[in-house]
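Missing here is one protein chain; the remaining ones are kept as they sit in the complex.
Order of writing sets the labels: A, B and C. Residues in every chain begin at 1.
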Amino acid sequence: MAGFDKVVSTYEEAMQGLEDGMTILAGGFGLCGIPENLIAEIQRKGTTGLTIVSNNCGVDGFGLGLLLEKKQVKKMISSYVGENALFEKQLLDGELEVELTPQGTLAEKMRAGGAGIPAFYTATGVGTPVAEGKEVRVFAGREYLLEEAITGEFAIVKGWKADRYGNVIYRHTAQNFNPLAATAGKITVVEVEEIVDVGELEPSQIHTPGIYVDRVVLGTFEKRIEKRTIKE
Amino acid sequence: MAGFDKVVSTYEEAMQGLEDGMTILAGGFGLCGIPENLIAEIQRKGTTGLTIVSNNCGVDGFGLGLLLEKKQVKKMISSYVGENALFEKQLLDGELEVELTPQGTLAEKMRAGGAGIPAFYTATGVGTPVAEGKEVRVFAGREYLLEEAITGEFAIVKGWKADRYGNVIYRHTAQNFNPLAATAGKITVVEVEEIVDVGELEPSQIHTPGIYVDRVVLGTFEKRIEKRTIKE
Amino acid sequence: MALTREQMAQRVAQELKDGFYVNLGIGIPTLVANYIPQDMAVMLQSENGLLGMGEFPTGETIDADMINAGKQTVTAVKGASIFSSAESFAMIRGGHVDLTVLGAFEVDVQGSIASWMIPNKLVKGMGGAMDLVAGADNIIVTMTHASKNGESKLLDTCSLPLTGKGCIKKVLTDLAWLEIEDGAFILKERAPGVTVEEIQSKTQGKLIVPDNVPEMQFAQAS
Partner (left out) sequence: MALTREQMAQRVAQELKDGFYVNLGIGIPTLVANYIPQDMAVMLQSENGLLGMGEFPTGETIDADMINAGKQTVTAVKGASIFSSAESFAMIRGGHVDLTVLGAFEVDVQGSIASWMIPNKLVKGMGGAMDLVAGADNIIVTMTHASKNGESKLLDTCSLPLTGKGCIKKVLTDLAWLEIEDGAFILKERAPGVTVEEIQSKTQGKLIVPDNVPEMQFAQAS
């Protein structure tokens, strides 16, 4: 029996089923905690017309920047897209659609997508361009925007350790959007630094329970640092 | 400087400021993970006209059942109120208002209350008595109810270990509603079995960050078991 | 003959698949755990915040901090995870549980279910049942086909306050396995020795009886 064993042995298997035009939710903040090998596999695969939901879009030549290079991305849903010259160019050339979404709203939209909440209200963005076309509603005398959930055909996630059942923990601030993306993908793929024995992770300390995870793949990571800052 | 030291030395201090007519959010599921000493302190204090938001209402003579005995509770917001004969009597006698709320909706209402989400949509309860008076709205062809957030003047929470900064972890399934209540109280009081040194809890493994916690008190716990069930 | 509670659990267990995450309600649904085939891995979700519920503890391992949604003391299996009630219902509401089994007072031909309240009798509350029926695609309701007075529980329209509207597709009673489609119960299997006529007489809602209605098959109890 296969049971709950989610481990696949290659990145090719990990991204099997990804097709042109799909929506992918990606964990990571800046270059921290990004599923760098899964992104590289999507580049290798050459899938196009993708909608990517990710707080950032990597940098030139690394992370999601790789997919921009190959023009695989049709649309980005992100809160911050600076630090990427190619991104800027594709945006200005009209090659890339961008839906800018406040960071907290983006996180909550993914959580809602995984949690069966189709929409929620938030004060974030009221009276700003983000509010365009959205319902405004007053609760207790204050205005709030209606924001809808996000889900995707795939979620690509970077974990620290996972067991074969797909229970995952994240390391330090590499957690960020990863557990949220993990809940909202129809197929959730997690790449990790280490696969541990089932039972090794303390049940109350698991960040992403295996029920959300479809595939686990073991990788090695460059973990590029975007802004190396050390004490003077 | 007091800084972030949240520890108080008595239960009296822990519940200072509680007044008649206030709303209290309580952690716990059944008798598991209930803030039993904080409840006993409320009983001792004799505060009345309380609205209690808690999944259950204890049993006769223990947990929130104590507050029913003294007729301190005006209204319960709960998902399940069985297992309590006094509760039944007060309900039938019209002494107690009850707002029955589906368990998942109740959990999400507390989370929303703490997270600045005034309202959200859920399919839970559509077409049932829970939907009475609530907006129904269609997203992607399915009906959902609008449910509003819950907050309270106090949250009473049972943790396992906390540090003086109010960082808390919960033990096993005694977690349940506790971290949710903790986020949604104007004053959040956590009683724990052990106070550990600041820095002892691993940052990524903290269930309730200290920012949500106002007071921490050390207690000893009976931990009564509602349905003792052992392997035959 | 009408199925026993154990036989009902055994029949439901035939719907399990390897790798399923399952939420079992209180009563007969709980018994399903005793009939999980040995060559199959199934993980039980308990809505108070436990994925990977194990067997009951011993007198030595019993722990007040480890209970299930029925408030019974339990253990966790290897590979279990434990989380808050909000996370637990995120799983349930978000459709991540593969199969939900729960009891009911009534079910109707529209797939509506009533299971939490009998007006003028005690109201215990809906607990997590409304979330479970709203969140799951795959639900099996287990109940007796008729009350002790012989009144059908499979109705044209539920008479009691609903737990969920139009969400049930599969019902196992002590007499039959039925599926709900296009406003009718489809009789799929009979309990051994129970006639189509008896089922028909005890089903108030529209019942469609295919030409061939096989008897339920039971593997040897393990």
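As a working rule, a contact is a pair of C-beta atoms (placed from the backbone, for glycine too) under 8 Å apart; a residue touches a chain by one contact, two chains touch by 3 or more.
Keep in mind that what you see is a predicted model, and the values were worked out from it rather than measured.
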| item | value |
| --- | --- |
| Shown chains touched by the chain that is not drawn here | A, B |
| Selected from A:G125, A:G166, A:P203 or A:G219 as touching the chain missing from the view | A:G125 |
| Where the missing chain touches subunit A, by residue | 29-33, 55, 78-83, 88, 91, 98, 100, 102-108, 110-111, 122-130, 160, 171-180, 207, 223-232 |
| Where the missing chain touches subunit B, by residue | 1-4, 111, 113-117, 163, 165, 167, 183, 198-199, 203-204, 206, 209-212 |
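In this text, only the chains that are shown with their structure count from here on.
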| item | value |
| --- | --- |
| Reference subunit B; chain at largest CA-centroid distance | A |
| Whole-Å gap separating subunit A and subunit C, where each centre is the average of the chain's CA atoms | 35 |
| CA centroid of subunit B to CA centroid of subunit C, Å | 29 |
| Separation of mean Cα positions, subunit B and subunit A [Å, integer] | 32 |
| Subunit B, residues touching no fewer than two other chains | 108, 122-123, 171-172, 175, 207 |
| Sites on subunit C at which at least two other chains make contact | 50, 76, 82-83, 89, 92-93, 134-135 |
